[in-house]
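Here it is, the structure in full.
Missing here is one protein chain; the remaining ones are kept as they sit in the complex.
By letter and in written order, the chains are A and B; residue numbering begins at 1 in each of them.
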Amino acid sequence: MADSLAVTHPLADPLSGPPEQTGPDSAAVVLTAEPPLVLLDLRCRDRAALDGFLKKPLGLASPPVARAVSNARGVLFRLGPDWWQLRCRDRKLAARLLKAGAAGPVGATDISDAWLAVGVAGPRARDVLAKAATVDLHPEAFPAGSAARTLFGRVTVVIARLADDEPPAFDVTVSRSNARFLWRWLADAAREYGYTLKPFSGGGA
Amino acid sequence: MSGPQYRLPAHALTGGRIDRDRPLGFSFNGERFTGYAGDTLASALLAYGSFPLARGFKYHRPRGIFGTGAEEPNALVQLETGGRSQPNLRATQIELYGGLTASSVNAWPSVEFDLMRVNDWLSPIFPSGFYYKTFMGAGIGAGRWWRLFEPFIRRAAGFGRAPAAPDPDRYERMNAHCDVLVVGGGPAGLSAALAAANRGSRVILADEQAEPGGDLLAGDRSIDDAPAMDWVAAALGKLDAAPDVTVLRRTAVAGLYDDNFATAVESVGERFGPGAPEHLPRLRLWRIRARRIVLATGAHERPYAFANNDTPGVMLGNAIRHYAGRYAVAPGRQAVLGTNNDSAYRTALLLAQAGLAVTLADARETPPAALADAARNAGVAVEAGCVVSAVVGGRRVRGAKVGRVLPDGEISGAPRAVEADLVGVSGGWNPALHLASHRGAKPVWNEAQACFAPADLTALGVGAAGAAAGAEILADCLEQGYAAGRDAARAAGRTKRTRKPALKTDDGAAGAPIRPLWAVAERRSGGIGGKAFVDLQNDVTVKDVALAARENYRSVEHLKRYTTLGMGTDQGKTANVTGLALMGMETGRPPDAVGTTTFRPPYTPVPFGALAGRDRGALFDPVRETPMFDWHEANGAVFEDVGQWKRPYAYRRGGEALEAAIDREVRAVRNAAGVMDASTLGKIDLKGPDVVTLLNRVYTNDWETLKVGRARYGLMCHEDGMIFDDGVTARLADDHYLMTTTTGNAATVLGWLEMWLQTEWPELRVFATSVTEAYATATVAGPEARRLVSGLDSDIDWSDEAFPHMAVRTGTVLGAPARVFRVSFSGEASWEINVPAHCGPALWQALIDGGATPYGTEAMHVLRAEKGFIIVGQETDGTVTPHDLGMGWAVSKRKDFIGKRSYKRPDTARPDRKHLVGLLPLDSSTVLPEGGQIVNDPAQEPPVTMLGHVTSSYKSPSLDGGFALALLKNGRNRMGDTVHVLRLDEGADPARVVAPAFYDRDGGRMRG
Partner (left out) sequence: MLLIHCPWCGPRDESEFGYGGEADIARPPDPDALSDAEWADYVFMRTNTKGRFKEQWVHIHGCGRWFTLVRDTVTHEHGEAGVFGGVEPEADG
């Protein structure tokens, strides 16, 4: 994005803190720091208008609240009845939508750098998240496509399960300022099962 | 201690649950003992006999093990030492591990020789209420006496000791959800869990013991003509294999709350002791949300009271059965059992089978023939219509007295002495209805069974089954459990049909009803001699209850407070119902007319560690770091917490003192250029055609006239007219604004806007989005600041003409998209540069490389206070209006806004409210204390007239002395007066009242 300003990632390698592998089974939980996001906040009071706004550039229609849909161009999270977050795969799509969303029924705001995503995967991923999450993560209650904005301990996050992989893979969106705290918290929570940490290495957005 | 002589030899019916191939050494009160895997600390100690291992709470009489589980009132121990130490654990619930170390509590100096036993001999002067009557009463100097004696009384009465060292163990917390939570893993609970699981429910079965089985663990029962524990093993096999069933062993449900939320404590690493695997938590707190709950919590046996019934060797009848059957321990050779119901017969049979001489005194005139015959055939001496009326001994049972009991409960004639070293007492069963009570349900008195039963909680989604619901035989437990599990699953939406299993039990012929019996001694004056205890943990006797009745403390709440009945760590599990019944007898009422005890969480004590979980140390509270955090940390920043944010307070260079650093940073901004990390400021993106309407309603000033590219300061008030936030809002485009808030209020202000937009003004077309963290913000301020920013690679024209004070510009800085606000909180020319957060560190480094001095929040505070700029939460406290601060200029008279009407209320309109003023201490080297109260005359006779307080106070390098901002009554009309600020310790400092602006009053520097 920026030519002369280096992009930093708070979960970049090397990250001082917990060891990168520990516990009885280092594959029980795998924590992955995802690359910087291209993220738009979308507000609209009328779902049909939002669908119209996104149809051509994104090719996705809005899911119900607390669900997410995705394709090769992006992941659309429905956080509330009038509130979406769109993770774009590239900046061009985001720029187009931002321009289109400057006026009209959809308000689009660039919040890319405000959030980071952490992958929590593995056979004990559910248990690690359940240590703080009060939403029910059982596959019956939280099937693929679930995306709950919720309180995680004392941090607000979006916990999503985009594919129905088993063992499960969860995607946790956390505010940038809380990212390291969450990372350390998750690693500490995974200690009893064992974990592998994959901090972000290389490449800006 | 002379060896485990009371451990029974291996036998088909006894000791089924210990592993004799795994002996475990442990220490208690410094002595070495050996038990087996499968033992509890209590069973392992009992194998050595019923020696005293505790002392009574008040009289310090010797006490031994009384029960087998959560109901245990006596055997409280201190487990382990140092930081791992835990006080007041029940020995009956501690699983034995190799190397375990425990000691007695409440014995001083030792359990064998307890000086406080003098209280027992002096007991005529220590009746109930003694302490309060003596020390707290209305007597001369009563309060003084209490202060003098309290430490001694507390030491004498205290139980275990809280550890002084930090706890080295880990504790976890887990949230869980299920269709059906079954509490208790006895026959009813297992049956309920199976029924629910068979229907495809998500089930959690929580059982507090090392292994489920409940009463079946005694090993003397059969189901389908096979040992009942085979059925238990098969049931557990099915449950453990089911994918959506979680069997939580060693997990005590502590509390039941609204909407079927339950907390439970699982013992994970604790059973391994200090040598537990490092990765395991000691305990895990479960927070369970269940659609339906089945309480299969069983029942607690209760004793009846007789003289010296606290002597070590007196135990609950069914506890003796469990020690014999489960752990192969029978702590005696000659047992006397006293009962008023059927359950003691199984104990009698088991003890006889184990080779003990057994006398069974059944209070009922006609015991059920089948039971009595079976007992007699096994060699038990059954004495009908008889009770245990007293125990002889002291430090342990040396004999018992058995007498005929009359219909009114009195003993007929002289009781007969019986040789005994073990006395079991069975006065009936109290359903464990604690958890139902947590939901606010008043228990219901069941006259026929002489017990309180849980109220019907079906409407709340809570059911009860088995002994918890009053079932007395195994077949009923299995049956009720199945029905409760099935119904719970159905109610949770699991409609799959299943077939009920037909199980054959060994309940045998019908028994006979209980003969209610609460106490047999001491009710006659003179009595048989010796105290008869109702509450063993709190040393409440039958006499104390009678005294309470005489003194008219007759309701359950008064009885409890007057005698301390049921107030121990066991919450009176074996005592409460008996206490109520005795009070009923004293006052001629049935027990439920006296009242019912309201049990509150937790069911058994929960260690603080389990509640704290991993919320300690670095993970105590979430931490928020700005994008530039690493630079700050590497460059001497001393951080301060602002909410969860870590903000640099100041940067120490080399060995520099903190005060010197602040001084240097202030001078740098005043004389050259400083840079501050302002990323934490709240930033709210506002879009839509009605933003200006919204701004007009939430801010006190006018927003119609704000042009694109300009920014304006605003105050926000609540409807009471009091300021709650301030900040600058800029107009980025026609329908696009950026609002800034104070760091601490960012979320609050967004929530405030959303509340009005959603609940009151849904017609306003405004979208509000937090962008606080999308940007890194560096504030560059000072006379050299323009030169510095002009040196950045940027397409922004930084000249005053192109970019005046209170303007906003967008462009690129160092190639990154940037929004720059020319606003000043320092009083110097100042630019707030916002770039995407990930680019923040690079921007920061460029500014440092350009020569800016980093400054922290304390320098910022000094700079802004010199200008008289307020900080919300420092100059304001929820009682301060814009007018109070002299900011009437920011209050529109033309429009309505939130809070405006309140300025016409008499109190807010009055001219002599507290006003914001400046204070200059007469001695310029003084820094007035923040929070210091302002008075006219410190020598005034109290009460001294308080005029206000100091809100901000610093030493100013620019003024070369101390200065302060203050809220002073009628302050604007007191310019030039001298007032006095009280020091926080003593004395006062005189100060002159001045205008709240100390530096560059015409603002030329920040506009320059």
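The rule is short, and it goes like this: a contact is a pair of C-beta atoms (placed from the backbone, for glycine too) under 8 Å apart; a residue touches a chain by one contact, two chains touch by 3 or more.
Being a predicted model, the structure only gives us computed values, none of them experimental.
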{"item": "Hidden-chain contact residue, picked from the options B:705, B:759 or B:925", "value": "B:759"}
{"item": "Listed residues B:333, B:805, B:900 or B:992, member touching the removed chain", "value": "B:900"}
{"item": "Sole residue of A:135, A:169 or A:186 that reaches the chain not shown, by the stated touch rule", "value": "A:135"}
{"item": "Touch with the omitted chain, as defined above, among B:751, B:811 or B:888", "value": "B:751"}
{"item": "Touching residue (missing chain; options B:9, B:440 or B:987)", "value": "B:440"}
{"item": "Where the missing chain touches chain A, by residue", "value": "45-48, 64-66, 79-83, 134-135, 148-151, 156"}
{"item": "Residues of chain B (touch criterion as defined above) contacting the omitted chain", "value": "257-261, 287, 289, 440, 719-720, 751, 754-755, 757-760, 762-763, 896, 900-902, 904-906"}
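We take it that only the chains that are shown with their structure count from here on.
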{"item": "Where chain A and chain B are represented by their mean Cα positions, the distance between them in whole Å", "value": "33"}
{"item": "Sites on chain B touched by chain A in the complex", "value": "170, 172-177, 202, 244, 279-281, 287, 289, 614-615, 618-619, 621-627, 644-645, 685, 687-688, 733, 735-736, 767, 769-776, 793, 814-817, 835-843"}
{"item": "Parts of chain A lying in touch with chain B, wherever the complex brings them together", "value": "1-10, 23-24, 36, 41, 43, 102-103, 107, 109-115, 127, 130-134, 136, 138, 140-141, 153-155, 175-178, 180-182, 184-185, 188-189, 191-194, 204-205"}
